[in-house]
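A single protein chain has been removed from this complex, and every other one stays in its place.
Moving on to subunit A:
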């Protein structure tokens, strides 16, 4: 607890410090810290020799963004390349949907956009800013790289891999338009 916070009521000051340490930071395997949920207990208040701040033992709970495998999320497409799509949730953008986890029959079109060709011959493009519903397939926490070259993309400590392979997944527009026909389509697929 740094000296400049000592004038504030203790729980507030401690909450501020815990927020400063964890808010918007990724903890490996635990996700992105969105908020300090609560402070459960505060002990201590001793001052170590040579330091100006007091040390407390604090027990607290953090609210984490950590979607489980199989969780459904809706985001926006913010990019695409030969590996797949990049999706953003506004507050979190390190989500990728690789080519092999897209609906069967999705390929890269001539202009670089990914495209799904339906049985009816329709070409459904996955465009920038399209809203997309996906399943979380896995979440990776790569170790911090020691050396980074100039051209390397910024390091993402938490990377979510999503899948749009399956009923109801993909662009929201694909399924909303067919809501009335949706049940027919589902029945047809089951008959096949």
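The rule we apply is simple: a residue touches a chain if its C-beta (ideal position, glycine included) is under 8 Å from a C-beta of that chain, and two chains touch if they have at least 3 such contacts; residues count from 1.
The rule is short, and it goes like this: contacts and distances are computed from a predicted model.
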item	value
Omitted chain, identified by the protein name its UniProt record gives, among "Gamma-secretase subunit APH-1", "DNA-directed RNA polymerase III subunit RPC9", "Cryptochrome-2-like protein" or "Aminotransferase class I/classII large domain-containing protein"	"DNA-directed RNA polymerase III subunit RPC9"
Given A:9, A:50 or A:70, the one touching the chain that is not displayed	A:70
Missing-partner contacts on subunit A, residue numbers	5, 16, 19-20, 23-24, 29-30, 34-35, 37, 59, 61, 63, 65, 68, 70-72, 74, 89-91, 133, 135, 166-169, 175, 178-179, 182-183, 185-187, 190
